[in-house]
Every structure is written in structure tokens, then in C-alpha cells.
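Please find one structure pasted underneath; my questions will follow.
Shown here: the complex without one of its protein chains, the others still in place.
So that you can tell them apart, the chains are marked A, B and C in the order they are listed, and the count of residues begins at 1 in each.
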Amino acid sequence: MKELERTKRISISAVLFLLIILIGFLTFKKPQYVFEKNSASTLEKIIKKDYILSLNDLDKLEASQYAVIDIRSNYEYEKGHLKDAVNISAHDIFSKSSIELLDELKANGQTIILYGEHPDNANSAWMLLYQMGYDNAKILCVETGYKDKTFQINDYPLEKPRVNFAQFMDSAKSAKSKKIVKKEKPKKKVITVPKKKKRAPEGGC
Amino acid sequence: MSKSYKSKKILVKRRYQILAAILFLLALGLVLLPKYKENEGIDPELFVKNALSTERYISTDVLADRLINQDPTVLLIDTRSEDEFNEFSLPDAVNIPVKDFFNENLNPFLDQNVFDVILFSNDNFYANEAWMLGNRLGYTNLYILKGGLNEWFSTIIDPKYPDETMPREAFELYSFRKAAGMYFGVGEAESKTEEKPVQKKKVVTVPKKKKRAPEGGC
Amino acid sequence: MGPLIPNGLIPIEWNFVIAILIGIAFGYIMEATGFSSSRKLTGVFYGYDFAVLKVFFTSAVVAVIGLYYMDYLNFVDISQLYVQPTYLWAAIIGGIIMGVGFLAGGFCPGTSLCAVAIGKIDGMVFTVGLMIGIFIFSESFSILEPFFESSNLGHVTLVDSLGISPYWIILIITVVALIAFAFSDWVRSKVKKVFY
Partner (left out) sequence: MKEKKQKNRHVYWNPYFGGFLLGLLIILTFYITGRGLGASGALKSGVVTIVHTVAPTHAENNAYYSKFLKEGVFPMNNWLVFEAIGVLLGAFLSGAFTGRIKLKVQHSPKITSRRRLIFALTGGVLFGLGAQIARGCTSGAALSGMAVLATAGFITMVAIFGTGYLVAYFFRKNWI
């Protein structure tokens, strides 16, 4: 019966344990926005490349199926934009109205089509929206600009090399071969990436 | 047994019951707590902030300068496909196609804090994708070569001769680019034909980042 | 956030200092709870002392509840914690051998160290036995290896094995533990007292 006198200690420590958990809850702030998709599944989606549309693809879609969103700044949008496009500047993507609009589009099953000055800008916004769970988002692969003071929108040749690099280098080498400047070739570089500080926990037993 | 002992025993028993109830309630609390999806990586708000910033871009001129000065902290990463990489790439570049981003042998090149990793592709697009993936996971030191190889060729390898009307800086830039172009192989065919680009033979050692090394079965 | 050392929040150099401090706390708690006494330990099998069961289950339940609360509150990332790999048959056979060894020797490795520290000769002999056992295993490793490496299920948790939410598992474990406590007290009241 020696245990009898000792329950006070457990009670005290249990109360402390509860207090710690309580403090934890009080200091806890639930993140407002979270990424729904993990990085690995995002990468899979990226490899598929089925979310990139050209202007032709856009024409084929029915108007009720999609909503075009212009992610450029409000100022640029005012100067000129694609017909029927809605402006959600990338800076205000978390504003209440933008999120509401995006949610509504998602609920209606409509495709969100993003475009900006350059596919890169649209891609950044797409990466955000896709990872946040707006898997109905797509990119319009276009470049926008102005010509003769009118808004221009053209397909952008994505990741297309402008010249054949290898050939170009070969010809460049021989063409100007007379102007040789003596110089040392950079030494072979040995790249070692040291382990990052973050260590995987080891086994214990 | 005395009376006080008996009452004490009841008190103790009650205490145990309360403690048991606390434990049970705590466990029940876990079940009942509203679940939210835990965020992997950085906050989406920070993600946007980083994505909107243009700090990640490094211009071809700056890169050329750093390469010529043999800056040891530069690590070039080619995010194009392997075929394209084999055909041509920048000196000492490592090929990590975007699809291999999480490849356990290649990922340590990206997820580190020693080198300034400069991602490039023909354009910005693939490099940007890789950068965004890293951005979300909080990788530091990732940069993008602005304009990619296209820009590299039109500025460093084959710069345009500036108009006569342009300011002096344009000519200075032009001569820098011209010199840089020579450094990167323009017009050296006769003397150094045997010295093809060396990047493929480069020795690269990556320490393997072991996950959960099954250590010790005691 | 946590775990602190793997995430580089505490420099790795502190690892061994922390190891010693944690060890001291571990040893102190074990000794103070009576785990240095083999007769107290084996009491759980004869019903005269349930300290092992109580300590074991209380600590497991407290730890698992605490860790999951910490995970919920983002103090620690459960998925980063070390989960030992499950080698199904190795675990079962090893457990059976350990069970026999427990009853014969009256200690387990951690408690035998406590017993050594307070001068129990049987504890020291047990520890020597442990090392001999490890030696035998290592020497016959080439024979045992196929079995040792077989039926590897990977670093699985009950969540993966049973496919239910960890929170329900915790609730079930807690209830089982509480029932076990009540049951052990009842058994103890029936069994003849043994003084040691």
C-alpha cells in the first residue's frame, strides 16, 4: 500500500501537462491558407504539361466552360486585356474577393485560365493555385505587349531554342578563329555538396 | 485498518479515477479536434511574395562575369532534358531535368546552402518551375538565369553591335560581352579543338543524404 | 519546428551532451520507480507487482498523446521522427526469445544498467550475459542473416498497418491501458502479497 501517499505528485504533474497543452492551444494559430497538393504530386502534374493552352486551344473551348484571368497589375489590365478577362493581380491573389471568385469557379467546374505578360508569370500563379488545390487552373501560353498602341497577345514558343546552340558554337568557333586570345581554360571543377545541416533522425533503441 | 486510512484510500481511488478521466479525455480530444491539412513547406503567402520578387533572376552579364572570375560558389544547373544537355550546355553545368527534382541523388544539389544554384533552361520556363518547387519547400540560394540560354546566346555569344547613337555604356557592355564570348569558346576552334566542353566529364561528388538510416538494432 | 537536432535548431555538437542528460533522467526515473529490482520487474507476470505494466503503459500513452498534440500544434513533425523498421518475423521471434530471457534473467537491458549502477551483482551478470548474447548473434550472423533481413515491411507505423486514423488508435490504446490498470489492481488484490 506504499503507493497511497504518492498520488499528489501525479496530480500536480498531470495538471502541468494539461496546462502545457492548453498554452499550446492558446498560442496556436491555424494557418489561413495551406497547400493542398504536396510537392511530389505537383511535380507529376508539371511533367504532364497538360495545363498549357495556346490561343487556338482557347478558341476551341466553349465560353461557359472557362474564365480567363489576367494576372497582370490593374494598371496594365486597364490599358488593354483579352476579351472577357477578369483581372486578379498576382499581388491581390489572397484578397477576399479573389479567393471567392476562384472558389466559385472551382465549384462550378469552370477552368481557370491564367495569363500574364509572359508564360513565366502565369506559371508562377499557376504553381500557387494548383498547389493550393485549384486543380482546374490552366495557363495560356502567351506573351502580351503593345504594338501601335493596341494590345497584342500572341502565342509564345515555350522553351524553344532560338538557335541550335551546339551548331552555333561550332560555327562561332571556326568563324572567328583568327582572333585567338590566349587564356586558360577554367579548371575542371569538382563540385561537392556538403550535407545540409538537417539530419535525418537516427534509430534509437 | 483505521478509519482515516480507509477514507484516504477512497481519496486516492478518486484521484486515480480523475487522472484516468484526464488521460481518456486527452485522447478523446485528439479524435475530436478539427483536422486541418498540414502545410508542407512555406506559407502560401510567403510563396507569392517570393514569386513576385524578381530577386531570383540573375542576368547573363552578371553570370558571365562570375564565371570568368571563377567564382567558386556558382553552381549551374541545367533543367532541360538530358538530350538537350548532352548537345550543349554551359560549362560545368549539372543536368537536373525538372522531372528529376526529387531524385535523391540530384536533390542535394538543389537543397543546400553552400552554392548559389543558378537554374537555367532554353527559356525561363523550366527553370522557373524548378525554382517554384524549391521555393515552396524553402530551399535557399536558388536563382534563375534570366532569359535562359536564348538570352545567353543573344548577349554573350553573339552580342549585337550597338548603334553609333547609343551611349558609351552600351559599347563598354558590348566589348565586355565580346570578351566574355571569347572566354566561353567563340573563335577558339583551331587552338583548342581537342578541348571540347568538359562539363560531361566533370567529377561530381554528392554525399548521399540518407533518410532514416536504419541504425542499430540494439 | 522540432525535432530540434535533425532540423539543425540545436547544433549537432550538443547531441552527446543531451544524450547524457537524457540518459541521466532516464536512469533516475527507472531506478526511482523500482526498475532496478528484478523481483519487482517480474512481479507483473505473477500478479504481485504491476509496476512494469503501469509504468510502461502510462509512459507510452502519455508520450503518444503528447507527441500527437505537439504534432497537431506544429511543435514537432511526427513524420520526421524515427520509426524503426518492421521486420515482422524477426520482431516476433526476437520478442519471444526476449520474453524467455526476461523471465529467466529478470531484467531488460535498460533496467540491468540501473541495477549495475546500484551494485546489484545479478544485474552485472545479466549485462555480461547480454554482451555474450550480442556476441553470439554477431558471430552467427551469416547463418541468421537471411532470417534477419526477411519480411521487411519498412518503416511502418500502426497507421499504415491498420489504415485507420492515428487518433483513433491512440484512443483505443488509452482505453486498453486504463482497463489494464484497473484489471491489474483487481488482480493484485486477489494475489498473495510477496515482499522483496
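As a working rule, contacts are C-beta pairs under 8 Å (C-beta built on N, C-alpha and C of every residue); 3 or more make two chains touch, one makes a residue touch a chain.
Being a predicted model, the structure only gives us computed values, none of them experimental.
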Handout entry: Contact set of chain A toward the excluded chain (per top definition)
Key = 2-3, 6-7, 9-10, 13-14, 17, 200-205
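Just so it is clear, only the chains that are shown with their structure count from here on.
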Fill in the blank from the handout: Max Cα-centre separation from chain B goes to chain C
Problem - Where chain B and chain C are represented by their mean Cα positions, the distance between them in whole Å - result: 40
Problem - Mean-CA-position distance for chain C and chain A (Å) - result: 45
Problem - Shared interface positions of chain C, touching two or more other chains - result: 62, 69, 74, 82, 84
Handout entry: Interface hub residues of chain B, defined as touching at least two other chains
Key = 16, 26, 38, 212, 214, 218
Problem - chain A-facing residues of chain B, complex - result: 8-9, 12, 15-16, 18-19, 22, 26, 36-41, 43-45, 47-48, 51-52, 67, 70, 72, 75, 80, 84, 87-88, 91-92, 94, 98-99, 101-102, 108-109, 111-115, 121-126, 128-129, 132-133, 136-137, 149-150, 153-154, 157-158, 179, 181-183, 185-193, 195, 198, 201-207, 209-218
Practice task
Provide the residue numbers of chain C that touch chain A in the complex, in ascending order.
Solution key: 3, 5-8, 12, 62, 66, 69-70, 73-75, 80-82, 84
Problem - Contacting residues of chain A [partner chain C, same complex] - result: 17, 21, 24-25, 27-28, 196-205
